[in-house]
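The other protein chains are all here in position, but one chain of the complex has been omitted.
Letters A, B and C mark the chains in the order given here, with residues in each chain numbered from 1 onward.
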Amino acid sequence: MIGESMYQELILEHYKHPQGRGLREPYDAEVHHVNPTCGDEITLRVKVDDAGQILDVSYEGQGCSISQAAASVLHELATGSTVAQTLSVVDEFTRLMQGRGQVAADEEVLGDAVAFAGVAKFPARVKCALLSWMAYKDAVVRSAAQ
Amino acid sequence: MIGESMYQELILEHYKHPQGRGLREPYDAEVHHVNPTCGDEITLRVKVDDAGQILDVSYEGQGCSISQAAASVLHELATGSTVAQTLSVVDEFTRLMQGRGQVAADEEVLGDAVAFAGVAKFPARVKCALLSWMAYKDAVVRSAAQ
Amino acid sequence: MTSFSLDVEKIRKDFPVFSRELPDGRPLVYLDSGNSSQKPNQVIETMREHLALHYSNVGRAMHVLGAESTEAYESARDRIAAFVGAPSRDEIIFTKNASEALNLVAYSFGPHHWRASGTAAGTDPRFTLGPGDEIVISEMEHHSNIVPWQLLAQRTGATLKWFGVTDDGRLDLDPAVITERTKIVSIAHQSNVLGTVNPVAEVAALAREAGALIMLDASQSVPHHPVNVAELGVDFVACTGHKMLGPSGIGVLWGRAELLDAMPPFLGGGEMIEAVWMDHSTYAPVPHKFEAGTPPIVEAIGLGAAVDYLGEIGMEAVEAHERELTGYALDALREVPSLRIIGPDSLEARGGTVSFTLEGIHPHDVGQILDDQFGVAVRVGHHCARPLHLRFGIPATTRASFYLYNTTGEIDALVRGLHHVQKVFA
Partner (left out) sequence: MTSFSLDVEKIRKDFPVFSRELPDGRPLVYLDSGNSSQKPNQVIETMREHLALHYSNVGRAMHVLGAESTEAYESARDRIAAFVGAPSRDEIIFTKNASEALNLVAYSFGPHHWRASGTAAGTDPRFTLGPGDEIVISEMEHHSNIVPWQLLAQRTGATLKWFGVTDDGRLDLDPAVITERTKIVSIAHQSNVLGTVNPVAEVAALAREAGALIMLDASQSVPHHPVNVAELGVDFVACTGHKMLGPSGIGVLWGRAELLDAMPPFLGGGEMIEAVWMDHSTYAPVPHKFEAGTPPIVEAIGLGAAVDYLGEIGMEAVEAHERELTGYALDALREVPSLRIIGPDSLEARGGTVSFTLEGIHPHDVGQILDDQFGVAVRVGHHCARPLHLRFGIPATTRASFYLYNTTGEIDALVRGLHHVQKVFA
């Protein structure tokens, strides 16, 4: 059952007015992720400084409002934060998404990303929400490896 | 559901006092049939004269009371009858047995064999009842081929 | 609404789910029967009663409950055989779903060397397959009629070929696809995305001419049209219980007896044998040869109740009702701005399944808002027919599919919902 509408105002806002969209230079790592079940795609770049500060997350993609809005929210949360901090947000977000609606969202950690809590009830949409976040994690790991 | 007890007095009588049991000479054809699901076996011989009169049906076998009694009843019905007559009884008996209890027994044709009507409800027992009758049909066909 | 074919109000009363309210008081508008249908009380009650009072294992048990279960199970086979026009009840094999039925036939083919080595599999030349031999399917197939044949091609080295699909969603019946190397052709009777009903007679004629066997995936036709397997002129037909008012866990394979007899066993186990020794076995006659282990007993009995229900209403009436709904839906959807129907947009040779896209809005969003705001249940995605979507260059569609319990009022609700979706994403 849908406890609350999945389409929080905040998600629609981000979908209609995506933050930080577009691929920018410079960057340390670029990844391309696809969700084969629904065809959603994202190309994502990160720029990290030596202190582990995220200088930019830039992206381009196509897909449903959830996947697009998730990328936009990610951009806002990550930019200006640190690798360590964002990875723990990614973990919490993943835990929430994979909790099949049984897991309470930690607003302290998640910030705006808490708006996606309703998505967790829909296994098919969880992947949409996670697409950009998994791509981000991948990109950060690769950038560190360089 | 068992409409009536399968163990008609007549069946038990034939089981305890089998008619015409034992393998006898002379004979025109001998067959050996096995029901692999329950291990019932029968060896059966027929002696037919030139006019198509059944002079003897002799048999030896092992198995449950139904298969043993069916052989005994067969011996009584067939001996002294004709090939043509008995084959139509075999057909009627087969029809009854395979009718899953939906088919009314024709007592005129079947005589004592009508006692097996209750068996038709039990797919697993139908083969027991038919074992000797199928063997008989086989033997008669073979004897005619000679 | 008034239906000229069916008393829909009466029918809806048989389906308890329609008496239910969704959260927040939304009514349920169920337009996803192509995915799986709802169940009438007659089916639910038959299953409940059997489980409660008559249940036991079938075939092997000789007591009262065993006899009752066996009788109910085998009588379901009789009724399903009659429903699809099978010449013999023994040609009806119970599987767990249509996918198993399709896989069963695919696994009946073995490489040539099995034949040489006297293996149970592949002893009949019609069921041997090797490099150079061909399997033919189509681009509009459900994954369940694609993947089993891909796996078979991999096992044997045979080549997988397929008919394309035209821009208006019809089978592109290029006669060059089937050749004398073709050993099996397997296509959908009705597409689960396009609604297209394929020209079975023409395909069967091509297959026959080439000496190939032909299988029909009738998962989407048997629930919605009068189907007579004998008249179709094919060798195998698969369908599935849950799409035709029956429970989950039960499917049906029909095959011509002579072929079923020639096929090697598929799953090994209890009930499919005649006699077993440690080093070899002999097998039961069909249908039991293909029903290893305890079958879906209560599920087959439930499906028996479902075909009784459908038979009483009459499949001609079901078909006519869905035709009315489909005509109404095609007209109504044409009015929605930027909506593109994927599949035939006329009523000719098509069933009650309508898939479409809305410009610039992802189907996942369409489906979720329809559900969330209007209680309208449609299916969104590639509907297990990804190659067909690739063919049309789209990742996904929204699909509305109708059944005997649907009304034109529900189609109105869908259209209202689509207008709202467009507003949300404007």
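The rule is short, and it goes like this: a residue touches a chain if its C-beta (ideal position, glycine included) is under 8 Å from a C-beta of that chain, and two chains touch if they have at least 3 such contacts.
It should be emphasised that the depicted structure is a prediction, and the values quoted were computed from it without experimental measurement.
Chemist: Among the chains present, which touch the one that was left out?
Modeler: A, B, C
Chemist: Who touches the missing chain here, C:S5, C:S99, C:S355 or C:Q422?
Modeler: C:S99
Chemist: Can you work out which residue in C:G268, C:P285 or C:G311 touches the chain that's missing from view?
Modeler: Checking the options C:G268, C:P285 or C:G311, the one contacting the hidden chain is C:G268.
Chemist: Considering the whole complex, which of C:V203, C:C384 or C:V415 touches the chain not shown?
Modeler: Among C:V203, C:C384 or C:V415, only C:C384 touches the chain that is not shown.
Chemist: So one chain is hidden, and I want to know which residue out of A:H14, A:H33 or A:R125 touches that hidden chain in the complete assembly.
Modeler: If we include the chain that is not displayed, A:R125 is the one touching it.
Chemist: Specify the residue from the set C:P16, C:G211 or C:P285 that touches the hidden chain.
Modeler: Going through C:P16, C:G211 or C:P285 one by one, C:P16 is the residue touching the chain not shown.
Chemist: What residue numbers in chain A mark contact with the hidden partner chain?
Modeler: 1-2, 36-37, 100, 121-125
Chemist: Give me the chain B residues in contact with the hidden chain, please.
Modeler: Touching the missing chain: residues 1-2, 5-7, 12, 15-16, 37-40, 63-66, 122, 124-125, 128.
Chemist: Could you pull out which residues of chain C are in touch with the chain that's been left out?
Modeler: 16-17, 20, 22-23, 28, 30, 32, 35-36, 38-39, 41, 43-44, 47-48, 51-57, 60-66, 96-100, 102-103, 106, 110, 114, 117, 119-121, 139, 142-144, 146-151, 154-155, 157, 160, 162, 240, 242, 247-251, 265, 267-273, 275-281, 292-299, 364, 367-368, 370-371, 375-381, 383-384, 386-387, 390
We take it that only the chains that are shown with their structure count from here on.
Chemist: Measuring centre to centre with C-alpha atoms, which chain is farthest from chain C?
Modeler: Using the mean of the C-alpha atoms as each chain's centre, the farthest one from chain C is B.
Chemist: Distance from the CA centroid of chain B to that of chain C, rounded to the nearest Å?
Modeler: 45
Chemist: Could you please state the distance in Å, as a whole number, between where the Cα atoms of chain A are centred and where those of chain C are centred?
Modeler: Taking the mean C-alpha position of each chain, the two centres sit 38 Å apart.
Chemist: By the touch rule stated above, which residues of chain C touch at least two different other chains?
Modeler: none
Chemist: Among the residues of chain B, which ones contact at least 2 other chains?
Modeler: In chain B, nothing touches at least two other chains.
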